[in-house]
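One structure, as structure tokens, below. Some questions next.
Left out: one protein chain. Kept in place: all the others.
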Amino acid sequence: MSDSLAQGILVTIIGEAVLQERLIRLLSKLGVSGYTIIPAQGGGSHGKRMGDIAGYNTNIELKTIVTLEISDQLLEDLKQYQATHALIAFRQTVEGLFD
Amino acid sequence: MSDSLAQGILVTIIGEAVLQERLIRLLSKLGVSGYTIIPAQGGGSHGKRMGDIAGYNTNIELKTIVTLEISDQLLEDLKQYQATHALIAFRQTVEGLFD
Partner (left out) sequence: MSDSLAQGILVTIIGEAVLQERLIRLLSKLGVSGYTIIPAQGGGSHGKRMGDIAGYNTNIELKTIVTLEISDQLLEDLKQYQATHALIAFRQTVEGLFD
């Protein structure tokens, strides 16, 4: 049955919430129209963030499924943000129901 | 040590929050009793959703770990919702601590 499933690359970006609009514009520039965003609390080597205040989340987790080529470009384009903001990104192969 | 870890298929379903009860019933029908749901904001080709209103999330992300056979059936059963609702689903192999 797997023949009927799409293959793609799930890219997960976890970064400061202040980057949200820039990340969406970057996806748009790459022709990516579908994504999901979840507010997240972060902890890291620069000290725990404010995530333990109810309703206050400094980070977001953005997920999108793209082609391998677009994931290459996306990860490359994300490097610029790492110099000035807390951001990680990673990719995995997935199969399922998506365009 | 990996010998002591369980192997399974992580299925992630991202869709409109209005589908939540139907998805839970579908899981129940397939004999899946454990799942996790996270409210999510979606953006897609049909326009950005209302996710930027604080506390308002139109999407959910539902995760469950099942056997390969159940993941086949689950993905098949989810196709019906794609005609009328925004929904994607994907699966990945995982190992770890779970039943």
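The chains carry the letters A and B, assigned in the order they are written, with residues numbered from 1 in each.
The rule is short, and it goes like this: a residue touches a chain if its C-beta (ideal position, glycine included) is under 8 Å from a C-beta of that chain, and two chains touch if they have at least 3 such contacts.
Remember, predicted model here, so these are calculated numbers, not experimental data.
Trainee: Taking the entire complex into account, which one of A:Leu5, A:Leu19, A:Ile38 or A:Leu97 touches the absent chain?
Mentor: Residue touching the absent chain, from the options given: A:Ile38.
Trainee: Which chain B residues would touch the chain omitted from the figure, given the whole complex?
Mentor: 1-2, 5, 8, 10, 24, 33-38, 55, 63, 65, 92-98
Trainee: Tell me where the left-out chain touches chain A, residue by residue.
Mentor: Touching the missing chain: residues 11, 14, 38-45, 51, 55, 59, 61, 72, 75-76, 78-79, 82, 87-92.
We take it that only the chains that are shown with their structure count from here on.
Trainee: Distance between chain A and chain B based on Cα centroids, please, to the nearest Å.
Mentor: The answer is 18 Å.
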